[in-house]
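Inspection log for the structure reproduced underneath, given as structure tokens.
Excluded from the complex is one protein chain; the other protein chains are retained at their positions.
And now, chain A:
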Amino acid sequence: MAEAQNSPTLRSARAGGSLPVGSTTAGSIAVAAESTVATRMSAPPSFDVADFPVPHGREEEWRFTPLERLKGLHDGTAKADGSIKAEVNAPDGVTVESVGRDDARIGKAGTPVDRVAAQAFSSFEKATVVSIPKETVLTEPVRVALHGEGGTTFGHTVFEIGAFAEVVIVIDHTGDAVRSANVDFLIGDGAKVTFVSVQDWDDTAVHCSQHNALIGRDATFRSVVVTFGGDVVRLHPRISYAGPGGEAELFGLYFTDAGQHQEHRLLVTHNAPHCKSNVVYKGALQGDSAHAVWIGDVLIQAEAEGTDTYEMNRNLVLTDGARVDSVPNLEIETGEIVGAGHASTTGRFDDEQLFYLMARGIPEAEARRLVVRGFFAELVQQIGLPDVEERLIAKIEAELEASV
């Protein structure tokens, strides 16, 4: 397909992979400024909302976000006046507790990085801690269903996964809500965790969340972020390592419709040696003012020798009027790494593909479906959870149906 590639920021030599250059012809791609991950934030991370100035929209971390649609989550005017129905379905052996903010496990996986995340942290009343004991191998997923019933809510959830435990966690977001809630993962040594977060909100919802995963020695964390709904969805999946040998796989899939703003801001901090990270986010956009933002930051610190990292973002723009901002950013403080690379492409729906399929008798609508399904197929197949895969395919079909 006709792809446009942007110029990523690369701060040091020895990056593996091919580094695409060029300019965009479809949608829009912003190129990262020459600044470090830490210094381009307007304030250092903090648990206290008061430590962050109210954003005005020109800050690096806010420049893509429509602040006026955040329902006051960013300026302190949002009050916890809503309700959200939460159902936790946990297999035997899993404990679910409601704890106060003095619980030592809260905030251990990461610190809020912007005012909205800090507001969530400062505003929740009780946090939920879900614990999977060490060496517990669960065959059934832990399922959390959150259904918004209107109004604003704050929350905080901690998943504490013991050493060598294996678990699949699915959080499903539906309904109408203004929701700001952070999710922490404390992952024990050698544990294997798959986390699926589905944003299938009504088109009126606003959702902001910081996902912090602290990956133990030789542990594996795989996250699958799926965003279909919402008026504004702004997520921060963030990874750091508690020891060597950890692996993170971050997959994302979004389908941004007319008027929707869907923003995924990732940071992988390689702060331990011999860890791996692999990021693949793919999105399709259709309709007027559909706006997808993908920020992919990877920081390889001096002590992270033997790091192997790759991140990729691909966007398929199906109609005129949609906009993509895709900003990969790689910062390398040690040359002793296995590999580091990234790619970002944004392409228009390819009329030549359409012609080829139609020249074989396939009607236009079906040909479009084949191409879009094909675009997502490689990613969907990697998820490895048949029920999630089926739901995703059904959802993609429904989105495409709605568009024709």
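What we mean here is this: a contact is a pair of C-beta atoms (placed from the backbone, for glycine too) under 8 Å apart; a residue touches a chain by one contact, two chains touch by 3 or more; residues count from 1.
FYI, contacts and distances are computed from a predicted model.
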{"item": "Chain excluded from display, named as in UniProt, from \"Glutamate transport system permease protein\", \"Bifunctional protein PyrR\", \"Fe-S cluster assembly ATP-binding protein\" or \"BlaI/MecI/CopY family transcriptional regulator\"", "value": "\"Fe-S cluster assembly ATP-binding protein\""}
{"item": "Selected from A:125, A:336, A:351 or A:390 as touching the chain missing from the view", "value": "A:351"}
{"item": "Among A:86, A:99 or A:370, the residue in touch with the chain that has been omitted", "value": "A:370"}
{"item": "Interface residues of chain A (partner: the chain not displayed)", "value": "1, 350-353, 355-364, 366-367, 370-371, 373-378"}
